[in-house]
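A protein chain is absent from this complex, but the other protein chains hold their places.
Letters A, B, C, D and E mark the chains in the order given here, with residues in each chain numbered from 1 onward.
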């Protein structure tokens, strides 16, 4: 997607220019993993024009392999962002109907090649929310991954503006059947699945046969200050991450950084407490970086996860 | 429409920000007329969000009355502009399908109020090209104007990417039946109506019972240097404007400035030669101003039309 | 007035460019009311050149009617703003002597037309402070409003750099004789009128036969953090607004937003507590927006006034 | 003076920021001479605030000695510049009435110290045009220089917006009585002194007992393309400089660079042809540099004056 | 290399910021080829810090494979660029001594892997000029390519500031022994090899057993206007390209675009005339794009090479 952001803390109607970022939930996860040295691939479809090419260039610059990005369709999904400040909320206006990706069909993708050699597949709940085709596509992709024994992670990322809770629940439950790792924030866990609190995690994991369940928490003090933490469940055990009170530079992509961190941590066999700390540190660091992507090195994330970093000058 | 332009002479893929302009063919005409002191109204539909509001604010800042701009629909038509330089052409990427305006229907507009007290109606050929609804809307608007005896001007503005020549010809001929003043560039006159050259102007005027016909001409030397001129026919007489060789700052809106100039000139009863000179001067001046709108005062246009201005410092 | 601001937190001597804003105390009030959907008019005088025109365009963009803005005189009042940070104070340098407005005389304005259909008149104490002509002008305007039964609000806005306390008190007392609603901050209430604290409000209201008296309070923690609240008295009752601790983006115009909020609230018949909350919420929100004007929608102000907003992302 | 310029080729009403430059006719001459390694002093008065300080800092950065810049008064003269393009003229709006300098009086300056060790004094016709005080000041300064045997150069720089031709002629003739070197453009020579063409130079020089007379010529092709040349008379001989056709980046200060070049050339005893070539080269180069000052090294000016430079990359 | 450019046409001493580009002669060739769809690799060494990483990211964004970019050493070569205008020349200040690449040794590179599957090797004369290590490295690379039968192209790119003509000639002749395609501009052909004019091309080709020889020509009108053309010799035949008179946006990288074009054309078996036209079109187009790289699509280059493009708006 193309993200167009008002400069500084200006309102939409005051903007004489928009800052340009290319990203999206899954793209941000792929990018963070690439920045940390993982070989990551982004699978999507963008229009065969220069704005579409800009998406590809942006991902490539971060080291993401874009060989499986199809070209075609008419438009790139777009959204407008206005930064809030103090008591004034940030605003997001979406304009992503009829995007090339949302209209792409499962048959256009060569799953054989895409999953050859893959050892992880990550998906967010935004994809199936984009429309009928996308819902099929998401289901097909999970199924294809599952049947090859590739672990699947799903970040629920429920957006009520895109679909209703009922349709969402139905579609997501189908995906959960093929999922190994599920991330969901506390409100959505409650709204969609009727579960809340640490105790419910085990129940939720068992109901959907999940190996890992992460619940994420966010408390808003004002537009620029949030507190975040998370809990991670696996195999009968639940751990809680560090809690961070953040002065945020850019909130977009904070959840994707968590997802990327969790995929990295599980993929590298981190033990449970270290895994959740790593994911939360990645999320926290992302909030300090402009743009959608957690442009922080592995060393930086590990240092924060280990509690060693407090914002000193490094020279 | 929202126009997003790459900064300077950078290419789309190099842009980290886009310059923001709100405009569109008819809006640019209304704006120029307001800048010249006319009371002008813009009739359209924009989404009921802040990006839609920005269109309204922009038009109001120039003095255009926006009381007849409807609010609703889902998105604002968008296009991307990359400035060319030297032998490298400028590029435009359109993303305007399903815009609030293109899906608006004739019935949504209160023609009685809109045309109460109006003494001119201007339309471009882009509107009917946007889709079935817009074609109906354009026809309805012309008919409503006509039946109230309000003069109608039509800038053909044929865009082959939007519709084919056959469909365009059919739709435009219907509009021409209600039109008094028609503006068309030489290539489109040839392609759509099979006429070319000064002699054909009378024939064209008679065929469609037009009071005024303007043919516009443009020769491209390179991306930043064009030559332009025009001819104007009325009542058996044809005149040719001055010819300008321009070093262009911003080409978008050059044709709209011509249309605004012609509407102004005819509306104020300028004699034929002065009318075409005024319109061409407005067009030439527009090319020297960034953005879509001919932000030049009446005095400036008159001074250029009279051949008195050569780019001296005014202090 | 033209406001020229150093970029970011740079000092005046570091600036290679200035940000441009057009505003002023009364203009900011008119603008906020227009943003909230009120029909508002700005009455003033600006030079008949493009910098003067820019004032008009800016106000029109926000929906303010500028039909009563006279053109003429030599210059636009100007001021320079440098944002402070932490312990370093913000700085303002004024250069507004001999502005077109400050030299305009009461006779230049067509009070009959201006007040035809008007249902409110707002004035600040800056206007009479600008000089002899302005003092007459302010008095004349209040008198003309009063004699037509139009409610008058006066924001005291005492600036010691412009006039002494004695001259100010004399002039303001004359205005208060025609005033219905008076806004004054605690320090100026003390310095000019010798009143302080909630109890003095009734006394103050009675002395000058005011329907409403608002006292505003501000505590400075550092250049970017202030606490604000206010009290409102009417008809024997005094209420206190919410108190906000703010991280400020732009402090200029915070008081004008309060005034606009109060005018709106009283004009719409809000009960006392809701009125002061609405005004304070408008003021608080203004501090989060760059520029002079409270570019926040009615919904946003109401949401903050109702305590429902805490700076969440709205998407 | 403070110069506020609209960004790029945008019009005043489009500007959301202004570029900031500090300069002025005499300041630009002092700055160019300092850049070329001369010890130069600027004598003026600026307000005792940060905007005044910025003038001092700017001059110091270029190596101009500011020890004789007085502090006081209320405001700095200001002007607004809008760059033209193609057939659209550049625009300048002045706001310099009541500047600290224009109200400063001859008695405030310590001529003894100022002229101790000085070997040149340069003045432009703008100074006496600023008002009664400035006219006295200019005359006093010339007289003080003259009586110490210090050569005086006067750049006529007649601005009809500031004073009428009659008053100007009277005042300038008084200054010419103390002047050794006079620079005047062809139009002003005609309008003020009724002389034109090369032949009149000798007559003009003899009438006012001038050692050197320079006539400058400018032909405008469009807002960005001018041709310039000059003639220089001394001691019975007249020479013509090279003629340059320029694509201009910034026209302001082009005449001041010529004056600086002439002062440098005469001061260093260049023979007549070399002197006028050097001055014209400096002027031409200035037009290629943004801002008011000829930020070009001695080597660059000499290289252009010698016809050795054609805009190659120097690497 | 890191290129730091003064904004607009400002001089170095006026810059408060520098534009950032990462490029270099060979990198620019690799990038252009990648933009045209070729698989291209960049072989170099950059410091193991974020500025080094930025080089990698920039190349990746354009599609260049950076697997053979070594990490280490202390610094990245840097240069400063100031754009000229009109008669004022552009300026380049180099600061590239002791760069990581210039101190890297042939043994650090894994030639086996680098050349596995390669079908072309391109080198410029800047590399051996950087110092003793680089001279060895260049020779080693050419030898390794040659012994695997991989065609080698050498762009002479002689920089007299880096080494003397004698040392350059000696080193380059060694490289020419392994070279198939040599590009040299007319002046350097004369200065280093004593050849000039079309007739000498065959002689030059035979002397060094070259399959292709290209001579490039540039005539400077002023800092922003150049004329360029080239001649290409192969197998007894010499052809001349189109000649372009350009208004340049950015001159850096114009020669590299020519080299890339020639490599592409020869690699794709273009016949001689088409080959030189393609290379010259690429070079011409590069001059219209900001930055070092020919960010123009294959279609655009072909269209210009075929004489079909004249800078029209493409919409």
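Remarks
In this section, contacts are C-beta pairs under 8 Å (C-beta built on N, C-alpha and C of every residue); 3 or more make two chains touch, one makes a residue touch a chain.
Remember, it's a predicted structure, so these values are computed and weren't measured experimentally.
The chain not shown here is in contact, across the full complex, with A, C, D, E.
One of D:58, D:99 or D:226 touches the chain omitted from the figure, and that residue is D:58. Along chain E, the points of touch with the absent chain fall at residues 4, 7, 11-13, 15-20, 49-51, 53-54, 57, 74-76, 78, 80, 82, 91, 93, 95, 97-98. Touching the omitted chain from chain C are residues 8-11, 13-14, 84-92, 94, 159, 161, 220-225, 251.
Contact residues of chain D toward the unshown chain are 57-58, 60-63.
Convention: only the chains that are shown with their structure count from here on.
Here the chain-to-chain distance from chain B to chain D, counted in touching steps, is 1. When the partners of chain A are compared with those of chain E, the chains appearing in both lists are B. Counting C-beta pairs in contact, the pair that comes out ahead of the other among B-C and B-E is B-E.
By residue number, over half of the touching pairs seen at B-D are also found at B-E, the match among A-B, A-E or B-E. For chain C, residues that reach two or more other chains under the stated contact definition are 16, 57. The list of touching chain pairs reads A-B, A-C, A-E, B-C, B-D, B-E, C-D, D-E.
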